[in-house]
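Note that this complex is displayed minus one protein chain, with the remaining chains in position.
To keep things simple, chains are lettered A, B, C, D and E as they appear, and every chain counts its residues starting from 1.
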Amino acid sequence: MRIHVVNPNASAPMTEGIAAAALAAAAPGIEVTTTGAAGGPPSIEGPVDGAMAVPWMLQRIEEAERAGTEGHVIACFDDTGLDAARCIARAPVVGIGEAAYHCATLVADRFAVVTSVPEALPVLRGNLARYGLSARCAGLRAAGVPVLDIDRGTPEALAAIRRETCAALDTDGADAIVLGCAGMATLAATLSEEFGCPVVEGIAAGLSLVTALGAAGLRTSKRGGYATPRRKDEE
Amino acid sequence: MRIHVVNPNASAPMTEGIAAAALAAAAPGIEVTTTGAAGGPPSIEGPVDGAMAVPWMLQRIEEAERAGTEGHVIACFDDTGLDAARCIARAPVVGIGEAAYHCATLVADRFAVVTSVPEALPVLRGNLARYGLSARCAGLRAAGVPVLDIDRGTPEALAAIRRETCAALDTDGADAIVLGCAGMATLAATLSEEFGCPVVEGIAAGLSLVTALGAAGLRTSKRGGYATPRRKDEE
Amino acid sequence: MRIHVVNPNASAPMTEGIAAAALAAAAPGIEVTTTGAAGGPPSIEGPVDGAMAVPWMLQRIEEAERAGTEGHVIACFDDTGLDAARCIARAPVVGIGEAAYHCATLVADRFAVVTSVPEALPVLRGNLARYGLSARCAGLRAAGVPVLDIDRGTPEALAAIRRETCAALDTDGADAIVLGCAGMATLAATLSEEFGCPVVEGIAAGLSLVTALGAAGLRTSKRGGYATPRRKDEE
Amino acid sequence: MRIHVVNPNASAPMTEGIAAAALAAAAPGIEVTTTGAAGGPPSIEGPVDGAMAVPWMLQRIEEAERAGTEGHVIACFDDTGLDAARCIARAPVVGIGEAAYHCATLVADRFAVVTSVPEALPVLRGNLARYGLSARCAGLRAAGVPVLDIDRGTPEALAAIRRETCAALDTDGADAIVLGCAGMATLAATLSEEFGCPVVEGIAAGLSLVTALGAAGLRTSKRGGYATPRRKDEE
Amino acid sequence: MRIHVVNPNASAPMTEGIAAAALAAAAPGIEVTTTGAAGGPPSIEGPVDGAMAVPWMLQRIEEAERAGTEGHVIACFDDTGLDAARCIARAPVVGIGEAAYHCATLVADRFAVVTSVPEALPVLRGNLARYGLSARCAGLRAAGVPVLDIDRGTPEALAAIRRETCAALDTDGADAIVLGCAGMATLAATLSEEFGCPVVEGIAAGLSLVTALGAAGLRTSKRGGYATPRRKDEE
Partner (left out) sequence: MRIHVVNPNASAPMTEGIAAAALAAAAPGIEVTTTGAAGGPPSIEGPVDGAMAVPWMLQRIEEAERAGTEGHVIACFDDTGLDAARCIARAPVVGIGEAAYHCATLVADRFAVVTSVPEALPVLRGNLARYGLSARCAGLRAAGVPVLDIDRGTPEALAAIRRETCAALDTDGADAIVLGCAGMATLAATLSEEFGCPVVEGIAAGLSLVTALGAAGLRTSKRGGYATPRRKDEE
């Protein structure tokens, strides 16, 4: 099975990191191709970056469809452009945010999200409501650390993430943690062992879920909300 | 990866049918063991059957845990005893109802459920609310056909299922169909082709999802809602 | 009018305590019979205990029905097996948790629940959502005291319950308190006087409500969700 | 125990009918006094009638409080002035609409309301949402018959009520019926027998519930939402 | 365009203050008439005051309708009697509470309400739920300052309002503030500048919104929930 992972921003190092995480998470027999949205913004922080990234990301989705991919993963925790991607694709499409939330509800009664910066929270809050999972989320917390510092693994960044994880478990009463930032992917195993609870990371969750959809023979519906856009020849 | 599928009722033919469907749906490298809840009721129709089945089913879960299973699937569309099973298991546990709903929301904007008899609807309606997915469900429909007739594949049963599928798509405005009865598993591919939309069947969905959780390294949280029950020695 | 109160666990002392509380709460002319679920677990702490208790409790419900009872009270704050009990009974059935919540909404704008241990919270939270009363609940608090210490009335237990009651009123902004544990029944009057607000205790609430249903001539519906299970003779 | 039933409109015949229904529903030992809101509108049909009735009704509540009543029932299905009445009263206060809904959820999974005229529906819909019970209501139906014709028991009125009751059970999938009009009180027993399901009538439900609150020792909270209004001496 | 602003209480100084604020907020060409509910209570604090005020307020609405007003503003943050006023009016009617909430959602993701006394909170919480805007409200805070002290602009009152505004922004995470008390109208501009975020004041919001409805040619629907009450001639 061939899976296409798309990084909706234009940062080549991030695309490489995502590719590495995706390869590490791929089941045997899964062939992963990772692309980046060259032309899009260098990172996705809020609705404007999201809006500027989507047209470029949709090109990657379209190319991968033509190349016969059997599943797409949108590797941005905001699930940027998810509905539009589903309209274009026949293969199943999963965002890493939604994948992480759905997985968390299958292994814990209530989860909390620990993300990078507070600016990220409103989009995540809106997504949780749309997916119907707000009541399962015990808390949304920002470590107050820029994505780049997380990527570099500075001690301050790690300390902040640990502090918010603690607070999510003890104060908010969460039973599992969702890491709300692609750059935190490599921390999941360590934090899970340290805190003794599931720590869900989106890239592994997304890759696993889209593989599951493919395994169950499911493709994106072309009726209703995700119908293929009509061609407009001089409408 | 070793997966345990448990049929919470005592019907040996149903257990065999479920085992066959599970084997058909298992990815390469997945070793599936299917058990039945001998001692439980011959079928699960409503809350009383569910209540009588759970103690026996939990024994199967416990035995499979001791045998080192890496995931459990509860093969009843009511997701009978799901919370209790998660308290006992360290491996991830997925019900086929919840699996089908989650998968449906990943490939369609709104889905409808087509099940066997109207008595089944209240439990399903309650589950959808608990999972937060009521707003994604365009309709809950019963074909008015007993499970046994569905198993036998009588022409009347098939006609009724087709009729409700049509109504779910055209009247309710669903974009995908969830088959709300384990006995309908073999119809999914045919109906999907005939109606040109995703038709989600719970056994394949459940097996795929629990495999996905395992692939993503996730196990049931032992904090909060799914904590291991305390031993009661002369409390 | 004859009312059956069932303690779904196997602890004889608890059954006696419940019987005493029920007798104290019964209106004149109400004849109360209290039974215990011998065979079930010694206490109900979480979904597994609940699941193991229900088959035994349903036997008590069935026997009481045959003996002509006119109402049932499930004396566990988790409302264990409520739906299944309603399927079996023609007389009305009320759980002490749901009874306490409904009564609280009739005398206060918002209530808080003070219960024994934090493990109890997830089941209560789920029940409140099912009953539609989440928005009326200002807070769910655990005193962190095992049920046995509450039963024994240790000073530490009482101090902890007072502390959480204070916090529920002052921090959460509740206008009334629901005592979320059958063992707290004897504290209701004292706390109500001390804190100057309604303190709702489930056994009295449950007994009063089921008497009210009987007085209003209401019996459990045998249509839809609470229909009598079909007999399965060699299905 | 002394209960005060207040008819918030000025119609003497309606007050008499309500008094008769209340007496019929009162448990032994309950002393019922029924008053009417002389000065108020002749009937309550919509928000304006409700607004004009409440000041007069609050006088009745205040007088009954001073006379030492131990519970109040507001005998209008709109639950007119319920919050204001609770602010004035120390005894518990129950509206017949809310009483009927709460009782219905204790004996049925889903209920439907059958009322007199379509103009009544918006207020009832709003109340159900406030009480958190919208999801338990399978349908709101108006028989299209003026209250007076219901009171007179004309054959057309009875036929229309039967027709909507049928539709509520068969089309909406309700398991119980709530009669949404005080004038229908005398029909409850007949309809319940005829349709084989609970038919909840508000006056009996309200009287029984307020008796239950009294029996459980509960009085209206004087904290928060139902606090006694402050005196305004030359503020 | 002629707009009628009604103060539902009987306090002449408050009516004058509201009139001044309304004149200041009126667009050029808008002719504002402000009336007070002589006969009503001196202020509206809770449901009883509200109930006593509405009949007098409805008289003002009716008189203004007959005088040909083209819009009504109810100048009480509780939106007292809003539904009844809409039943009487053909011109559009807006409450200053609802106006402030709707405006806040158009300029901020989440807002918080800062009001005078804690007794005011339950009514506001109920209104937010009715309007569907609870999820957009990050917090409801009372400064603990009586309305009169706010009117007099005492340093203590201002300090308390500033303190709660700070907490709403920093602790609750609000992006905008709604001032939940007509007496705070004059503070909006200062606070907005000081805290660098939108501070919504109801009188300006209400006057602007009702002008907007008039400009868009919209009048209150006379179907369904806001239908004109039927005349009752010896019904």
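The definition used in the following text is that a contact is a pair of C-beta atoms (placed from the backbone, for glycine too) under 8 Å apart; a residue touches a chain by one contact, two chains touch by 3 or more.
Small disclaimer: the values here were computed from a predicted structure and weren't measured.
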Q) Considering the whole complex, which of E:25, E:124 or E:143 touches the chain not shown? A) E:25
Q. Who touches the missing chain here, A:58, A:91 or A:181?
A. A:58
Q) Which parts of subunit E are in contact with the chain that was left out? A) 25, 27-29, 86, 92, 94, 98, 102-103, 105-110, 131-136, 169, 173-176, 188-189, 192, 196-198, 200-201, 204-205, 207-209, 211-213, 215-226
Q) For subunit A, which residues lie in contact with the unshown chain of the complex? A) 41-43, 45-52, 54-55, 58, 81, 83-84, 86-88, 118-119, 121-123, 126, 129-130, 148, 224-225, 227, 229-230, 232, 235
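In the analysis below, only the chains that are shown with their structure count from here on.
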Q) By mean C-alpha coordinates, which chain is most distant from subunit E? A) B
Q | Superposition of subunit D upon subunit E: rotation angle, C-alpha, nearest 5 degrees | A | 180
Q: With chain centres taken as the means of their Cα atoms, state the distance from subunit A to subunit D in Å.
A: 51
Q.
Counting only residues that touch at least two other chains, what does the list for subunit C look like?
A. 86, 109-110, 121-122, 129, 134-135, 173, 224-225
